[in-house]
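Just one protein chain is left out here, and the rest sit where they should.
Chains: A, B and C, in written order; residue numbering restarts at 1 for each.
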Amino acid sequence: MKVGFIGLGQMGSAMAANLVKAGHAVTVWNRSPGKDDALVAAGAVLADTPAAAAQGDVVMTMLADDRALEAVVFGEDGILDCPALHVSHSTIGVALADRLAGERQRYVAAPVFGRPPAAEAGKLFVVAAGADDLIDLCEPVFEAIAQRVFRVGTTPSAANLVKLSGNFMIMAAVEAMAEAMTLAEKGGVDRATLLEVLTGTLFSAPVYKTYGDMLVADKFKPAGFAAPLGLKDMNLVDAAAGASRTPMPLLGIVRDHLRTAIALEGEDVDWAGAGLAVRRAAGLD
Amino acid sequence: MKVGFIGLGQMGSAMAANLVKAGHAVTVWNRSPGKDDALVAAGAVLADTPAAAAQGDVVMTMLADDRALEAVVFGEDGILDCPALHVSHSTIGVALADRLAGERQRYVAAPVFGRPPAAEAGKLFVVAAGADDLIDLCEPVFEAIAQRVFRVGTTPSAANLVKLSGNFMIMAAVEAMAEAMTLAEKGGVDRATLLEVLTGTLFSAPVYKTYGDMLVADKFKPAGFAAPLGLKDMNLVDAAAGASRTPMPLLGIVRDHLRTAIALEGEDVDWAGAGLAVRRAAGLD
Amino acid sequence: MKVGFIGLGQMGSAMAANLVKAGHAVTVWNRSPGKDDALVAAGAVLADTPAAAAQGDVVMTMLADDRALEAVVFGEDGILDCPALHVSHSTIGVALADRLAGERQRYVAAPVFGRPPAAEAGKLFVVAAGADDLIDLCEPVFEAIAQRVFRVGTTPSAANLVKLSGNFMIMAAVEAMAEAMTLAEKGGVDRATLLEVLTGTLFSAPVYKTYGDMLVADKFKPAGFAAPLGLKDMNLVDAAAGASRTPMPLLGIVRDHLRTAIALEGEDVDWAGAGLAVRRAAGLD
Partner (left out) sequence: MKVGFIGLGQMGSAMAANLVKAGHAVTVWNRSPGKDDALVAAGAVLADTPAAAAQGDVVMTMLADDRALEAVVFGEDGILDCPALHVSHSTIGVALADRLAGERQRYVAAPVFGRPPAAEAGKLFVVAAGADDLIDLCEPVFEAIAQRVFRVGTTPSAANLVKLSGNFMIMAAVEAMAEAMTLAEKGGVDRATLLEVLTGTLFSAPVYKTYGDMLVADKFKPAGFAAPLGLKDMNLVDAAAGASRTPMPLLGIVRDHLRTAIALEGEDVDWAGAGLAVRRAAGLD
C-alpha cells in the first residue's frame, strides 16, 4: 500500500520501519528534521509537508499530544482534506477524537499498547475503532506493526477511551504495588519477595512484572515513559471522566502521586516514579 | 504424618480431605458439629477438643478470624501447650501473628491464596514463614494441599503481611477495573469489550479475569467471599499500616467502597461488589 | 467616576446598581439583551459593544467563565486596547489571569466573595491584586460594592488563586460536614443537633452555618450556585494545582462528589449537593 507516516519519535520510527520492511511504499514526515535518515536509507521517501504524506491510501499519525496532532491535521499544509484515510495512533483525548471524526475526513482511531521494544518487534497491540470497511482497509498495515488488533466499536473515540483506560489501569497497578510494597518493607518483608509471591500467584500479568521490577529497584531514571507524559494522559482520563460525570477516586490518587513524583524528582522521572510518593509519605529513603 | 486439622469451613474441609487422601493420619475438630461427616467417612478421626487434635506432629488451623483462632489457641482445651507444631493457615492480623509466635509454642504461619475450587484440587498457594527447620517439617502436608509454597522469611507474621497485601491487591484491581469500566460504559464502550482488551494485553492475570467477569456480569450474589469478610481483611491491613505509620490512600478507597457495598446490598454481597460503589456514584443502575 | 460594567447576571446587575446609586456614571453592556432595563431606568447608559463600555476610567467585568471573558476582551469590539483600566471580578483561571496581565492592557484582578444578597447590599468582599497605584484608582468603585477590600499582591493572578482557594475551602467544609452528619445520622444523632454543637463551638463561621443548614434540610434545588459552575471552579483549582505540581487529595474528593451530585440530581442542583454523594454512598435516602 501507499502509506504516509507522520511523527517519527521513538515509537513512530519503529512503526514506520516495520512498514517499510513489510514492503509498503512509505512516505514520512516529522516536524523536526533529522529523524528520518535511517528510514530513508531503508527506502522511505521524505515528504515536505504533512499533506504531502497524505496523498496515498492511508496516512498514519503517531504524535506526542493533542496539540501536535491538531497542528498536523488543522495547521498549515495539514492533512485534513487529503485523500488518504487518516489512521490516528496517538494517545489523545476523547474530545479531540470526536472532533476529528466529526470533520469531513475519513478517520480510524488506532491507539496502541506497547513500549518501544514492542514497536521495534512489530508486536504492538492495536485498539481500533471506526467504520468496519475503513478498518478492513488498514489490516495490511496493522499486520506490519502489531501482534493483535482489537476492534472496539464504530465510534472512533471508543478506541481512545479504551487506550486511556488501559493507561489508567497501569498507574493503578503501580499505586497498588507501591502501597503494598511500602507496607511490607516497613513490616520487615523484602519487596522483591512480596513481588515474587504476587507475580507467582494471582498477579502474573506483564503489568506487575514490568513495573514491579522498577519499583523494587527504585530506579526511575532515565524515564522509559516520562511522568509529565503520564500525567498528561491521566489528565485526558480526567477530562473524559468529568465530561461524563464519572467519579474516579483512584484516578485522583495517581494524578496526585504523579505530581509529587515530578515535584520531588523533576520532569525526567519515569511515570512509575509515582510510587515514590507512597514511600516518601511513609518516611522511607 | 500425624496431623490435626482445626476449622472445617469450606476451605478447611477441602484441605483436610486432601490430607486424608495423601495418606496422613488426620484428626479433625470443628467448633460447630456436623461438618466432619464426610471426612470421618473418608478415614479422619474426630477429636473432642482442640487440644486432642494437637497431640501429633502438626496441627493445622484454618479459621474465620482472629477471634476464632484465639479461642482455639488460648481458650479452654486450647492448643497452646500441646506438642504438635502449630501451622496457622488463617488470614489473621499481624499483631496476633506476632503474639502467637511470641508465646512458647512452636509456630509456622502459612496463609494460603486460592478460592474453594483450588482448595479442593489441592492447588492452593502457601505463603510460609517461620524457622526453616519447622517449615521443612511441614513440606509433606503442604504437598497435599498446595501447588506451590513460597517461603518469605523467618518471622512468622511476615507471611500474614504478604497474605494481607495480596488481598489488598485484589481489591485494588477490582477498584481499578470498576472505575475504568464505569468510565467506558458512560462513554459508550461495552464493559466486556474493555475487559477483553485489558486481559488480552498487559492485564492477563487471573485477578483481572476472575473479578473482571464478575464486574461485567454485575453479579455479586451469592457471595464467593462475602464483603464483611473482605472488609475484615482490609481492616487488618489498615491496622498493620497504622502500626507502621504507612499511609495507604488506595486502601482507604477500597474500605469505603466495601462499606458502601454492604450498606446498599446487605451483608451477603461478594467483596467484588465494592465495584458497585463506583457505578452507583456515577448514576448507573 | 466614569465606569463601564460588562456582565449583567445576578451578581453583575446588583454590583452595577450599587455603582449607579453611589453616583458613578455607569455604562453597561451584556451579551444577551434585556438585562439592563432596571439599570437604564436608574440612570445607566447602554453601550452597543464591550469596547464602547471601556472608554471611561475603569471597566469592570463580571462574567460566567473564562470563555465569556475571553470573548469580551479578545473578541470583536473587545476591550483589549481600550483606555479604561480593566477590573476583572470574574472567577477565572490562573492561566487566563496571567495572560490578561501579560497583554498590553492595564489590569487589576478583583474577584469577589459573596452571594447575590451580599452583592445587592453592597457587602461583597473584594480580593484585589495588581499594581498598587491601579488598585488605588479602584477604591471609589470598590467602596460602592464591598464591605472590605483585601490586597493580596502585585501579580494580578494572585487574587484569582486566593478566590479559587476560597471556593475550594467552601467545598471542603461541605464535604467535612456531609461526612460527619452522615456518620452521626447512622449512629442515631440528629444532624441538626450535631450542627448546633459545631457552630456553637469551634465552627462558628458563616461557611458552616450557611451550608450546614442546606445539608440538614437536604434541599439543593433551586440552585443558589449550580454544581456545574462549582465543578468548573474546582477544575480551575485543579488546573492551577497541576501546573504547580501540587497534590490536593481533598480536591479530588470534592470534584468526584460534584460529579456524583450532577449524575444523580441533574445540572440544576446546588453545589452543596456534593454532600449527597456521601449520604447515598452510605445507603441513606
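The working rule: a contact is a pair of C-beta atoms (placed from the backbone, for glycine too) under 8 Å apart; a residue touches a chain by one contact, two chains touch by 3 or more.
Note that the structure is a prediction, hence the values are computed from the model and not measured.
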*Which of C:9, C:116, C:140 or C:166 touches the chain that is not shown?*
C:166
*So which of C:71, C:176 or C:264 would be touching the chain we can't see?*
C:176
*For the chain left off this view, which of A:15, A:124, A:254 or A:282 is in contact with it?*
A:282
*Using the definition of touch stated at the top, determine which of C:194, C:227, C:263 or C:276 touches the missing chain.*
C:194
*Residues of chain A in contact with the chain that isn't shown?*
249, 256, 259-260, 263-264, 277, 280-283
_For chain B, which positions touch the chain that isn't shown here?_
231, 235, 238, 241-242, 245-249, 252-253, 255-257, 259-260, 262-263, 277
_Residue by residue, what part of chain C touches the chain that was omitted?_
94, 113, 125, 127, 148, 150, 152-153, 155, 157-158, 161-162, 165-166, 168-170, 172-173, 175-177, 179-180, 182-184, 186-190, 193-194, 196-198, 200-208, 237, 240-241, 244-251, 253, 278, 281-283
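Here is the rule we use: only the chains that are shown with their structure count from here on.
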*Taking each chain's centre as the mean of its CA atoms, how far is chain A from chain B in angstrom?*
37
*Using mean C-alpha positions as chain centres, tell me how far chain B is from chain C in Å, no decimals.*
52
*chain C: positions in contact with at least two other chains*: 249, 256, 259-260, 263, 277
